[in-house]
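I'd like to ask you about the structure that follows.
A single protein chain has been omitted; all remaining protein chains appear in their positions.
Showing chain A:
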Amino acid sequence: MIRVPHAAGVALLGILAWQAIVTLAGLPRFILPGPLAVFSTLWTSRNLIAEHALITAIEVLVGLGLGAALGFATAILLAASPLARSLLRPMLVFSQAVPVFALAPILTLWLGYGLWSKVAMALLIIYFPVTSAFFDALMRTPPGWLELARIMNATPARILMRIRVPAAMPGFASGLRLAAVYAPIGAIIGEWVGASQGLGYLMLLANGRAKIDLMFAALIVLAVLTLLLHAAVDAICRRLWEG
């Protein structure tokens, strides 16, 4: 976890450097606006940005929830069944060879301009990291526990649910932490390809109208939302599985 005073210090330094570059190089507003201009736009356009941020947040949260659930289920299926492993695993790896970015136009075509094409993008982008992290952890149960369970006459199903799954939850948690950072990327790509709402849409729109300060304001909000999501997921994971 990033320590707050340090993070704040680094952010302040970054902002100062930003202002220095803009002032010293004399950059025009439509190339790189200074932090003051961006923060004042952030304030004056707060309602507009909040409206779009809410849409993006919903897309990210729904995508994260669905992707995590699907990844959880897939990893358990893979761990439980050697047949599923031999059939599904090559497909999973192959699916990673296809850039998710390239799928965005197709998803927009199939699912439309609304919420679901962005949810699908977020879901696709986090599905593999979650599945992979959880599956690896499921296959790495300490052998001593498994032998103890066998001596106790446990069935494979109970060994899976009562030992392998709980023992692998820290692995699932590290998958979720990655997912919290990746899911917003998926949603934004989805919005760039085709949307009428959301921070990604707002950024494109602002860019097209040379309102670079608004674009930066939206970018900052997106970054802050991602950090908050990561911190929230991290806190939940710690509380549930690493306390």
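In this text, contacts are C-beta pairs under 8 Å (C-beta built on N, C-alpha and C of every residue); 3 or more make two chains touch, one makes a residue touch a chain; residues count from 1.
Convention: contacts and distances are computed from a predicted model.
J.: Given the options "NADH-quinone oxidoreductase subunit K", "Aliphatic sulfonates import ATP-binding protein SsuB", "Aldehyde dehydrogenase family protein" or "Phosphoribosylformylglycinamidine synthase subunit PurS", which would UniProt use as the protein name of the unshown chain?
T.: This omitted chain is identified in its UniProt record as "Aliphatic sulfonates import ATP-binding protein SsuB".
J.: In the whole complex, not just what's shown, which of A:111, A:163, A:178 or A:205 touches the removed chain?
T.: A:163
J.: For the full complex, which residue in A:22, A:38 or A:149 touches the chain that was left out?
T.: A:149
J.: If the hidden chain were put back, which residues of chain A would touch it?
T.: On the chain A side, contact with the omitted chain comes from 142, 144-145, 147-155, 158-159, 162-163, 166-167, 169, 241.
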